[in-house]
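Every protein chain but one is kept in place in this view of the complex.
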Amino acid sequence: MQNDRTLLQVKNLKKYFPIKKGVFRKVHGYVKAVDDVSFSIKKGETLSLVGESGCGKTTIGRLILRAIKATSGEIIFHLSDKEVKINKLHESELKAFRKYMQLIFQDPYSSLNPRMTVLEIIGEPLLVNRVASGKVLEDRVVELMELVGLNSKYLRRYPHAFSGGQRQRIGVARALALNPELVIADEPVSALDVSIQAQILNLLKDIQQKQNLTYFFISHDLSVVEYISDTVAVMYVGQIVEIAKTKNIFNHLKHPYTEALLSAVPRIDPGEKRERYFLSGEVADPANPPDGCYFHPRCRYAESICKTKPVPLTEVVTGHFVRCHLAEELDLKGI
Amino acid sequence: MRLFKARENIAKQEKEKYFVATPRQLMWWKFKKHKLAVVALYVLLLMYFLAVFAEFVSPYNIHVRHTRYLYSPPQKIHFFYNDKFHLQPVVYKLKFRIDSITLKEIYYEVPEEVYPVKLFCRGERYKWWGLFETDIHLFGVKPGGTIFLLGTDRMGRDMLSRIISGSRISLSIGLIGVSLSFIFGLILGGISGYFGGTTDIIIQRIIEVLRSFPTIPLWMGLSAALPMTWSPLKVYFAITVILSLLGWTGVARAVRGRFLTLREEDFAMAAYLAGASKWRIIYKHLLPSFLSHIIVTITLRIPGMILGETALSYLGLGLRPPITSWGVLLKECQNVQDIAHHPWLILTVVFIILTILSFNFIGDGLRDAADPYAT
Amino acid sequence: MENASALIEVKNLKVNFFLDEGTVEAVRGINLNIYRNQTLGIVGESGCGKSVLAQAILRIIPYPGKIVEGEILYYRSDDDFVDLVKLNNRGKEIRNIRGSEISIIFQEPMTALSPLYTIGNQIMEAIILHQKVNKKEARELAIDILSKVGIPRPDLCIDQYPFVLSGGLCQRAVIAMALSCSPNLLIADEPTTALDVTIQAQILKLFQDLQKEFNMSVIFITHDLAVISEMTNEVVVMYLGLIVEQAPAIEIFSSPLHPYTQGLLRSVPKLGIESSERLQSIKGTVPDPFEKIKGCPFFPRCPLGDSGICKDNNPVLNTVSPDHKVACFFWDKKKINYAK
Partner (left out) sequence: MIPTLIMISMIAFVIIQLPPGDYLTTKIAQLQAQDELINEDLIEALREQYGLDKPIYVQYGKWIWNILHGDFGFSWEWQKPVKDVIGERILLTAIISFTATFFIYVISIPVGIFSATHKYSVGDYIITLIAFIGLALPNFLLALLLLFAGYVFFDTSLTGLFSAEFANVSWSGAKVLDLLKHLWLPVVVIGTTSTAGRIRIMRGNLLDELNKPYVVTARAKGLSETKLLLKYPVRMALNPLISGLSVLLPHLVSGATITSVVLSLPTTGPMLLGALRSQDVYLGGAFILLLSTLTVISTLLSDILLAWADPRIQYE
């Protein structure tokens, strides 16, 4: 599986949303939704982005898709024959480029137009990119429906005929229609029932194996992330605080926030009472983050340096980047 | 639960039919549940039918003065005459005498002289929409008899014929006015919602200003500016434009609001990310979703237009004779004495209310049906 | 569990929702005891009737839902009990119980509070309603309870509107409101589902601490098996309006007997367990709520199902060991051990 080719590279990505106030809509400051984020994804792999709500993970997904434009930074897409800088594409080039990356939405209800049949929904990317039409298009849609485990005789049904899980399958089929290189999945299972989540996660994994897909997986659920990803990036207030191979994130973690997150996850291990560590306080305000390390007000290890000096993301062990002054000294507990 | 909301009208075994039902079918099924709205729909269809075939449906030409029957009260249709019940309805001969004290005409029926009411009766010649000339009327009586079902006015013109004929103006002014304001509103609201920014702010400001004008004084001011020398047709269109000039703000607001929410919908984003063009997103994804809501808005706006015309004409600022509209007809009821002595003149009101009521019921039914996917 | 005296006894409870489209049997005959100082977990997927059960106890089932059968006995003491089903749901008697003896917490803290009134106003309202105190005393009590649920600067927070607070703080305020009159039973209906993990952990910890302090029973409703496992000592698994399995938490997670419980446990990814293996999902989906179910509700999705018996017969909840009940004809056919 691993062919070690980097597919997507994100360098120093920033997205600041201006805060406008008053009658004249004057800019009164910025929400630093994404603040200097860098990472890369290899072809055929899954990189997951975890973090609490409002940490900027969804924004990163939208930035990669160029649904919104980054304030600064680079997003480089490595195709087999060329490199594309997504943030620099013109509208017209962008349209042609869209087929390489697709999105799976969180909400299986609002992401499907209720006034279109399954055929129209899954066929839309094919149609608007002039890949197929008519009978060819229908055949391709049937093929896609079978790929995601939907009965193709439901081709002409409308979304209201399907349950949440089935709708999410339609969403997956639509995302796959153009054979994209990269699929961005934004909390694809969090709106689903427990028993359905597993179906969709399995489906995503199976398809990845079959088609050598690359996933950028956004989630708040650490157990799902552990199950699906090769690499995990942990975000806090617009920044990546730790990024490493999944195993390392869960077993040899280096950032106190990751530790706190892991400790907070409820587990099924009856009888066994583990020692837990609770984060106090609330997530910092991205419009007005604290000085120094953004995490320091909630960090139980914080020292005076953390309060004043901003931390860069540094490679502590090969392939393991941490944004913490004390990364080398701390001995943190994994799962 | 979302899945099961809109399928009231289908039996279980017809599930598949429901699953592949188009939005329009779902809306119709939902609309049909609103019984009053369905009734209102038929009432309105009938009204518009009358308006279209006015010359044929009305027994008399509207401008013909029956000088011997000024202010004649409504005549009754009798099935029971000659002491027997007949299937063939008749009207009696209408005569009057002068009251010796008040010197007023008092009308009375002469049961001895009966005139059968005949369908497809020959009467005055007319040209339907100026196209086909004929003298066939839906119903009528032989010459010598009269059939004034709703009485006559001060010049002896048949009120029923006038009301039916007036509906042509009054009902069309609502439709045309709404269409105009719909076009204005759709374009300006769409621009406002789609482009946002400064354009949006400017358009919103204009709407705000227009909305803070009390409509009637503004309409009055504008209509007063119409030159008296204009032809009736010109006046008609000018009034329509004036009415729609204020109506569009509501449509524009509704369009903009829907646009803003729909633009944020995931499925619009999905289409955008799939590479769909702006126009495709608008006409394939956004338009169908809010068209039904806009239709509700404009349905509920038609009554306002009709009433606007009626009110302006009633004040003498709108349409003027020889155009016959409901407002013009009501102008005859300027003071209490008129109405008190000739109460049938106010029957126009019944038609107006019926129409407005119907539009409101239909709007209500449409609102329920507008979003068949709502939870 | 030692001094097993019941606080609530639910007997053969049935709740229907009479919709235009048909009748939905949301709760289809449930028997359940809630004991003093016990935390009972109710777990199930959406539409299984767990929330309706909670609403039934407080008699706040929304229109057009109705309790059609059964009893809910509420024991103030061993011989002083009242059947909540028989009370007028707008009457004084049930209103005196609501909020003072039994209180409830909902999923969305933001929508559970009216944005038009301050936190303090809404908490004090409950206090004044059920306790003989004046406004000033109520305010002090409210500040006191707010500090108990871990709200920083409660004297300031009390005058805040809900919409200026974060979700976590709001949920704490809602909890404070529920606890303000020291209830005997607290029903928590997915209290942490809308919250982030770190906040969820805080709130769950708070629950554990408060239960000890307040000496109350708790019904903890959630779809999250892991939360249930951390929070409760007794677990009830519901499916389509029925209890399919009931056992102590330790037992239900180590040796679940019902194929649905087993399926649920297998289908959630677990932290720290090798991720190379595939998740074993439950096939199919929860059926149409309008469908009348004749046999075992889980039969269409069950891996063990036998069309001979399961299709037409609904298995009753059988006691298979002293504190383990399961509603399945084949519970002993295919045991799996979940112990590590």
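So that you can tell them apart, the chains are marked A, B and C in the order they are listed, and the count of residues begins at 1 in each.
To be clear about the criterion, a residue touches a chain if its C-beta (ideal position, glycine included) is under 8 Å from a C-beta of that chain, and two chains touch if they have at least 3 such contacts.
Since the structure is predicted, the reported quantities are computational estimates derived from the model, not experimental observations.
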**Study point:** Neighbouring displayed chains - absent chain, whole complex
**Key:** B, C
Point to revise | Hidden partner chain, touching residue among C:A56, C:L84 or C:V174 | key: C:V174
**Study point:** Selected residue (touches chain absent from view) among B:T152, B:S192, B:T297 or B:T310
**Key:** B:T310
Revision key, fill the gap. Full-complex touch with the removed chain, picking from C:A6, C:A26, C:I42 or C:L58, is C:L58
Revision key, fill the gap. Contact residues on chain C toward the hidden chain run 58, 60, 62-63, 90, 92, 95-100, 103-104, 106, 108, 111-117, 122, 125-126, 129-130, 161, 163-164, 174, 177
Review point. What is the set of chain B residues that contact the non-displayed chain in the whole complex?
Key: 205-206, 208-209, 211-218, 220-222, 224-225, 227, 303, 307, 310-311, 314-317, 330, 333, 336-337, 339-340, 343, 346, 349, 352-353, 356-357, 360-361, 364
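Please note the rule applied: only the chains that are shown with their structure count from here on.
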Check your understanding: Counting only C-beta pairs in contact, which pair of chains has the most of them?
Key -> A-C
Revision key, fill the gap. Chain centres from averaged Cα atoms put chain A and chain C apart, in whole Å, by 32
Practice item. Mind pulling the residue numbers of chain C that touch at least two other chains? Key: none
Check your understanding: Which residues belonging to chain A are in contact with no fewer than two other chains?
Key -> 163
Review point. In their complex, what parts of chain A are in touch with chain B?
Key: 65, 67, 95-96, 98-99, 102-103, 105, 107, 109-117, 124-125, 128-129, 154, 156-158, 160-163, 171, 174, 177-178
Study note, to complete from the structure: In the complex, the residues of chain B that touch chain A are 2-3, 6, 18-23, 265-267, 269-277, 280, 284-285, 288-289, 373
Exercise for review: Flag every residue of chain C that touches chain A in the complex, lowest number first.
Suggested key: 45-46, 166, 168-169, 196-202, 204-205, 223-227, 229-230, 249-254, 263-272, 275, 278-282, 285-286, 340
